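Below: one structure in structure tokens.
One chain of protein is taken out of this complex; the other chains stay put.
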Amino acid sequence: MDRASVGIMAFLMVSATAVTVAYAQKDAAQDSIEAYREALQDGNPAELYEASGEDLWKTPAGPKAASLERCDLGLGPGVVKGAYAQLPRHFADTDRVQDLESRLLTCMQTLQGKDPKPYIEASFTAPPKEEMNALAAYISGQSKDAPIAVTLAHPKEQAMYDLGKRMFNYQGGPYDFACATCHGQEGTRIRLQDLPYIPSAKGAAAGWSSWPAYRVSAGQMWSMQWRLNDCFRQQRFPEPVYTSDATIALSMYMAATANGATMKTPGIKR
Amino acid sequence: MGSPMKIRASVKDGVTEIKVLMGHEMETGQRKDANGAVIPAWFINEVTAKLDGKTVMQAQWGPSISKNPYLAFKVKGGKAGDKVSVTWVDNKGDTRTDEAAAT
Amino acid sequence: MTQRLMERRQILTFLGTLAAAGFVLPKMAFANWDKVAFEAKTMDEALKALGAGTPATSGDVQIVASDIAENGAVVPIQAISKLPNTERIAILVDKNPSMLAASFDLTPETIPEVTARIKMGQTSNVVVLVKADGKFYAASKEIKVTLGGCGG
Partner (left out) sequence: MKHFALLAAALLALAGPAQSQTVLSQTAGSQTAPSQMAGWGPGADDAAFSRMLASSFKDKGVAKIDRLTQDETQAFCSNPVLAASPAAAAQRQRIEAANMATVKWPSDGQWLGDWKQGEALAQSGRGNTWSDKADTPNGGNCYNCHQISPTEISYGTIGPSLTQYGALRGQGEETLKAAWAKIVNAKASNACSNMPRAGHMGILGETQIKHLMALLFDPKSPVNAQPGPTK
């Protein structure tokens, strides 16, 4: 907060005035938004969700009364530290490329004996999804500061990447939108929100490394699946099925493009 | 009971900086649900912070404080290991106290 | 009104003494919520309820916040008083239905700088009110609340 305040002090006004002329506002507006985002970084409510996610991970549940602590997120059973930075990946036991949430459903099914269906079908604000969002907050938090290291070594990983790249550019719906419509050029924004240019390493990193994130606008903890779901909503597409291949393919495309960047999860966003 | 708070307290140059995240809906009473019914107001209205057992801050809040509130302030004195405790009470009478040691 | 606040302050001090002596009475300690001030419908009413009347504008009261909030649901505000013997800092939002967002009672050990996050329904003046040495001072700053995202 103090770091931000030094810069902001310059704008300090004793009494409210400042009806600034619009033509000079472009840079000032963007500077202000930057200051706003900086101020948010200091206290991220995602921490509250990380705590409840950790509880969910460690508390026995389901027909088998087991915790998720033996879940293999790719680095071996029970290894959480750094696992999120290496997802999505191919898992031999399912012979599928899975993202975090898809893998969690596998573990809930195999270790805890839970039926994944209610988790897949529930809305993102319903209790089953609240569990997923909290788990995603916790597990992604355990990869904070880790380098993104996604491999395309397995043929199914490469195929998923290729599908994701094609999905990214696939136009449809009444507005002709693809992911690329908004994320396919450098340096643009919607309203005042900067749009990462996903096909570049920098843009993919800006997107991939900061989700899951706490959304201040709704006071909600959003997993990557929720982020993608809402992109498709705004794109006027039909709804993507939770943990469906289209969502995992897009994640694979983004994560692999972001390789080498540092995870900043969980993030905090507008 | 609410969910546990996240409390951080760090001592530097004779000043203890206290940062608190609280899990609370902070419902204003102005919003409506999908069926058009008003969602009743539900918000933390009193917060007390203590450093080493001594009250250093007592706040009154209204529904304009954001969901999952964040509060940061500084107190002269304090040393590593001092206990920081924060208590909130909401307008339904629910209350929660959490503690952390200053570092 | 000023007298009421003074009494309130004495009660707090009394409770603080009790707490320091080991008598912890949390329920009693929280019976102070200032309903009149929080339910005030105009800035004048809110200031009156807080005992402030017409506070003096002061450069020693500072508001640290970005000029533009990317979202009105969370607007980070740091309220600072450079005035000696600051006892209380309050944050008010001119155009909110509940104008008074928060008030903080400080002890002599508390540095009069508090950071909180408030909701703003629309672009508005934010007022920080400070009580120091029994007198009231204020500063205000316009914060613009923008529409964000795709708006759908």
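Every chain is named by a letter (A, B and C) in the order it is written, and numbering of its residues begins at 1.
By our rule, a contact is a pair of C-beta atoms (placed from the backbone, for glycine too) under 8 Å apart; a residue touches a chain by one contact, two chains touch by 3 or more.
Note that the structure is a prediction, hence the values are computed from the model and not measured.
Trainee: Omitted chain: which shown chains does it touch?
Mentor: Every shown chain touched by the left-out chain: A, C.
Trainee: Thinking of the whole complex, not just what is shown, which of A:Pro77, A:Gly113, A:Gly173 or A:Gly260 touches the missing chain?
Mentor: Of these options, the touching residue for the absent chain is A:Gly173.
Trainee: In terms of residues, what is the contact footprint of the unshown chain on chain C?
Mentor: Counting over the whole complex, chain C touches the hidden chain at residues 68, 144, 146-152.
Trainee: Could you please point out the chain A residues that touch the chain left off the display?
Mentor: 20-25, 29, 155, 158-163, 165-167, 169-178, 180-182, 184-185, 187-192, 195, 233-234, 236-241, 244-247, 249
Just so we're on the same page, only the chains that are shown with their structure count from here on.
Trainee: I need the common contact partners of chain A and chain C, sorted by label.
Mentor: Touches both chain A and chain C: B.
Trainee: For chain A and chain B, let me know how many angstrom lie between their CA-based centres, rounded off.
Mentor: Computed value for the inter-centroid distance: 28 Å.
Trainee: As a quick test, compute the distance in whole Å between the mean CA positions of chain B and chain C.
Mentor: Using C-alpha averages as centres, the distance is 15 Å.
Trainee: Going by the touch rule set out above, which residues of chain C reach two or more other chains?
Mentor: Residues 73-74, 76, 115, 117 of chain C touch two or more partner chains.
Trainee: Could you say which residues in chain B touch two or more other chains, in rising order?
Mentor: Answer for chain B, listing residues that touch two or more other chains: 66-67, 70, 72.
Trainee: Within the complex, which stretch of chain C touches chain A?
Mentor: 57-59, 62-71, 73-74, 76, 78, 115, 117, 125, 139-142, 144, 146-152
Trainee: Flag every residue of chain A that touches chain C in the complex, lowest number first.
Mentor: 1, 4-5, 8-9, 11-18, 28-29, 32-33, 35-37, 39-40, 42-43, 190-193, 216-219, 233-234, 270
Trainee: Provide the residue numbers of chain A that touch chain B in the complex, in ascending order.
Mentor: 1, 42-45, 47-48, 51-52, 214, 216, 219
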